[in-house]
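Every protein chain except one is present and positioned as in the full complex.
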Amino acid sequence: MSHEAEAGLPPGILGHHFSSLARQNEAARLGMWLFLATEILLFAGLFTGYAVYRFQFPEAFAECSRHLELTLGTVNTVVLITSSLTVALAIHFARTNRPRAAAACLVITILFALAFLGIKAVEYTAHFHEKSLPGKYYAFEEVKIPGAAMFFSLYFLMTGLHALHVIAGMIVLGFNCWHTLHGRYSSRYYTGLELGGMYWHLVDMVWIFLYPLLYLI
Amino acid sequence: MNELLRRLLFLPEQASTFARDVDNLHYFVILTTFVMSTAVGLTAIFFFIRYRRRSETQTTPHIEPKAWMEALFVGVPLIIFTAWFFLGYREFVRQYTPPIDSMDVYVMGKKWMWKFAYPDGPNSINVLRVPAGQNVRLLMTSRDVIHSFYVPEFRVKMDVLPGRYTQLWFNATTPGRYQIFCAEYCGAGHSIMRGEVIVLKPQEYEDWYSSQKRGLADRQDGQPTALDFAPPLGNLVDQGKRVAADQGCLKCHTTDGTRHIGPTWLDLYGRREKLSDGSVVVVDEAYMTESMMEPAAKIVEGFQPVMPSFQGKMTAPETAAVVEFIKSLQSDAVRTGPSEGPAYAPIRGR
Amino acid sequence: MRLSEADSHALSGASPVPDYLHDGTTVMSWLNTRDHKRVGVMFLVSVIVFFFVGGLFALLIRFKLLQPGPFFMDALSYNRMFTLHGVVMIFLFLIPAIPSAFGNFVLPLMLGARDVAFPRLNLFSYYLYLTGAAVALWGMIHGGADTGWTFYTPYSSTTPTQVAPILLGAFILGFSSILTGLNFIVTVHTLRAPGLGWMKMPLFVWSAYATSVIQILATPVLAITLLIVTVERIGGFGLFDPARGGDPVLFQHMFWFYSHPAVYIMILPAMGVISECVCAFSRKNPFGYKAIAFSSLGIAFVGFFTWGHHLFVAGQSVFVGGAFGLLSMFVGIFTAIKVFNWVGTMYRGAISFKTPFAYICGFLYFIVFGGMTGVALATTSLDIHWHDTYFVVAHFHFIMVGASVMAFLAALHYWFPKMFGKVYHEGWGLVAASLIILGFNATFIPQFLLGNFGMPRRYYQYPEHFQALNVASTAGATLLGFGFLLIVIYLGIALKWGSRSTESNPWGSKGFEWLTASPPPTHNFDEIPTITQMPHDYRTHEPSGVIRVA
Partner (left out) sequence: MSESGHPTRELHPEDHHEENGHSAIPYLVVWILLLFFTVLTYLTGKQHLGTWALPIALAIACTKSALVAVIFMHLKDSSGSTRLVFGTSLVFVALLLFFTVADVATRFRPSTPAGAPFGTERSQPEGLLEHELPE
């Protein structure tokens, strides 16, 4: 007895084992929050490394963080926050049955993400030129105190892993945008888009912590 | 009783002051374990027999535990385990807080061999000689991977980490020869990285020590290899003097007390230096090593921060040698008592 | 739930609905299945295969240790042998065994659900497991790592042997375990049958839920740690490089933040199985249901506070060592509560001594003895003598083999009719159980004594005075190996030529998973039952939910 017939849902939405759509949405959201918990703990490992080595080499960390491109970092933060807004707006438009506006917002978000990666690329090339690289490649003249290599190892590991997650986020939002254009989401069912949005908000939240720790203090 | 239980549990000899106390706690723990597990086992077996299943459709009452039962189930193990812990932790703190008057030995673990260096005495490979009844503190570090210094008869063990000091102390009571094992996996030769602690009577130790100090190379244990911990001849202080000369320390630091570009080294060890930021620090190994590696960290009042960093320019043994050389520069030239180890930080943090 | 006689007859009267095993027998129907039961069976088969691969490594190690000097293999292959024994047994057998194999099969049945919350994700988790296993296997064939399953840096980041594939394999297997945990938590939260409140859930569901919480919260830290070590090996820059101020103890902190809770991932589902089996075989309601349920959550939560007891002699500060030691004491208490309540369950029960119950006795003895030695290790000062010796090896084998594998075997026998609809030979079952319990004691009691004697672990060559105990241990190991082989034989025979079990509930158990036919139809329940009473309530004698299989 297929029950998608009621409620005009696109086919294949309601699983056979869920008694109602609301239950399935709640399950999807809970599952997504659990996945986000694993992402938070994944980054927690790197933050532990940051905390321990900042404790052991306070001057090196303070000195090195002054040699990072602060303006680019701040611009990146603004870019990501605004992209968070546009994703939230996309979900809002989808919930109020305006798929075209939702798709437009998603495209803007992906453009912001590309801008973020572009700025990151600029920063990385700057580091490659001034040889402020992690571990054994470290040959930065201005900062010679021990522990500096540790700072840049952490810098590249953290921002690198974050950049990977930005790319993954872009792919997820790409699928969401494709589905929105094909009318899969409406005020009745928009959970898929909401999950993509939650993932993007998490990527933004991680950067909100990365920015002050690496660039400012 | 102690000997019987020790033999029954295959415990090695009790050759240090720790061994007897640790073994007493061991017997207490093993006995409570046996009592608890036999109690649980017997009740279970009693229930098997008493409540055998008589018919396939036998019904059983619905029984809920009373509050006092649950309290008992929680209370009894809680009391036993906390008792174990506090007995154990008191011993743990005693075992990892070296007394002030203990004799120092530097230990260097390297892939599959142990190297020992007595502060102003000889150095040797794989053989550590200690006087009986004397507190001995080992200041250990490793050249490559993590090893672990373990003497079963003394019931002591401490990992040896690269890039850091770790410390361990014991007081060997009965003279004899005891094996040193490496307890942390460190590669193909992990199982043959075995040394030997020879505990001598105090008098025998003094004879051996003085003969070594006279630099009788042939009587030295084991042939030091090219990659050796310290240059072949002479003791650590002489090496320290030679390294200080080579590295140019003596251009800025005098050894006779006169003020120069850098603070003088005479009577530096143990002095309370007033730093430029007003704080006061006691000069010990950690401060001296840090000042060599990171001169800008702490500047003595009235001196300019012009000293270059020696990070990477000096190997581990050379740094230790310079530190020993500074410690030997005391105005009351003849230093009687045993060498003081680094300042023992009190347990409650730095 | 009282399935009235009329319904069951009506049901069996209609043309028999094909059970999940025969509902589509093409290979594709298995490889592309959405059914949690088939994923569970696939996990079970691959987990048993890897158990025997790991067991083979163990026997080779024990065989070498017969002689103190070099014998039978050189130092390097011995080091690879114990590394692979550790990696295969932990990542490929123990962590997925009870949660993924039996959990996948039984959890939805116990909840009265048709399937887990995300069936496709469940299948993806199985394929992640296979990929991780393939990568690790590739690493093994190309020389395998010689770092021990703990991968301590700086050795693991500098040794020239093939460590990267094993690290990557463990990384992928971690994600498979995360997805299983995620699936179970969402299933328990959203797919319970009507009337099945939190306080009526079977105890196995409680322990599977607690295990999933650990899987979700601990595994990512292992993922990032192994990733950093791989980057350090390949990229040359990492957090644990001592030459640049890196701290090897930081690796140990982050590794054991995962690996100690991982020990509870291995033992908690085993405790869940034992709770179910004790109630079923003594036909009695669980004594202290709330105590057992909440102590599962207690173990999951407090288990995260105790990882420092692996670092007492690793250069960790004395003060923090004391804090970790004290917290480790509390975890021991939750296990003690469970043991007392299990024994309490047998009081005024109707105990029938079948094979699963033999494994329960083995489990009780090993968990009490193993657990107490574990708490003894956590009293900081005794750990100084015992750390990294065979005492520790014996302790964790008592828990992993003694408790976890015994419970795995109890589950295998208890749910054998439910999963395959066949009955195994009871006599051979008891023989194999006694053989295994005897062989296990003969293997690991000598290792406790070796630990006291001072023999460090992972030793290729050892001084002569340790030889006698090592020979005794090897003898025990062969007996243990033989016991496991015996099980495969008679279960294989039962599977192939065994008689189909005439009734769907041969044990007369009132666990909720027995409410449906055995083996159950693909959609579990024709009509989702409404739960009205606690599981394992044997006050009324007529066996509920017995459906005559046509």
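For clarity, chains are labelled A, B and C in written order, and residue numbers in each chain start from 1.
Quick note on the criterion: a contact is a pair of C-beta atoms (placed from the backbone, for glycine too) under 8 Å apart; a residue touches a chain by one contact, two chains touch by 3 or more.
None of the values given here were measured: they were computed from a predicted structure.
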item	value
Touch with the omitted chain, as defined above, among C:Gly40, C:Gly132, C:Pro154 or C:Gly288	C:Pro154
Given C:Ser29, C:Ser434 or C:Thr530, the one touching the chain that is not displayed	C:Thr530
Option touching the unshown chain, where C:Phe43, C:Phe324 or C:Tyr538 are the choices	C:Phe324
Footprint left on subunit C by the chain that the document does not show	75-76, 146, 154, 158-161, 189, 192-198, 213, 217, 221, 241-245, 247, 249-250, 253-254, 257, 304-305, 307-308, 311, 315-320, 323-324, 527-528, 530
Residues of subunit A in contact with the chain not shown	1, 3, 6-7, 19-23, 26, 29-30, 33-34, 36-37, 40-41, 44-45, 47-48, 51-52, 55-57, 62, 70, 74, 77-78, 81-82, 84-85, 87-89, 92, 95-97, 145-147, 187-188, 194, 197-198, 201-202, 204-205, 208-209, 211-213, 215-217
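The rule is simple: only the chains that are shown with their structure count from here on.
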item	value
Whole-Å separation of chain centres (CA-atom averages), subunit B against subunit C	38
Junction residues of subunit C - those touching two or more other chains	245-247
Junction residues of subunit B, two or more chains touched	none
Complex interface listing, subunit A residues touching subunit B	59, 144-146
Subunit C contact footprint on subunit B (complex, rising order)	9-12, 22, 25-26, 29-30, 32-33, 36-37, 40-41, 43-44, 47-48, 51-54, 56-65, 69-70, 73-74, 76-78, 81-82, 84-85, 87-93, 95-97, 144-146, 148, 150, 152-153, 155-159, 161-164, 166, 179, 181-192, 194, 347-349
Contact set on subunit B toward subunit A in their complex	293-294, 296-297, 309, 311
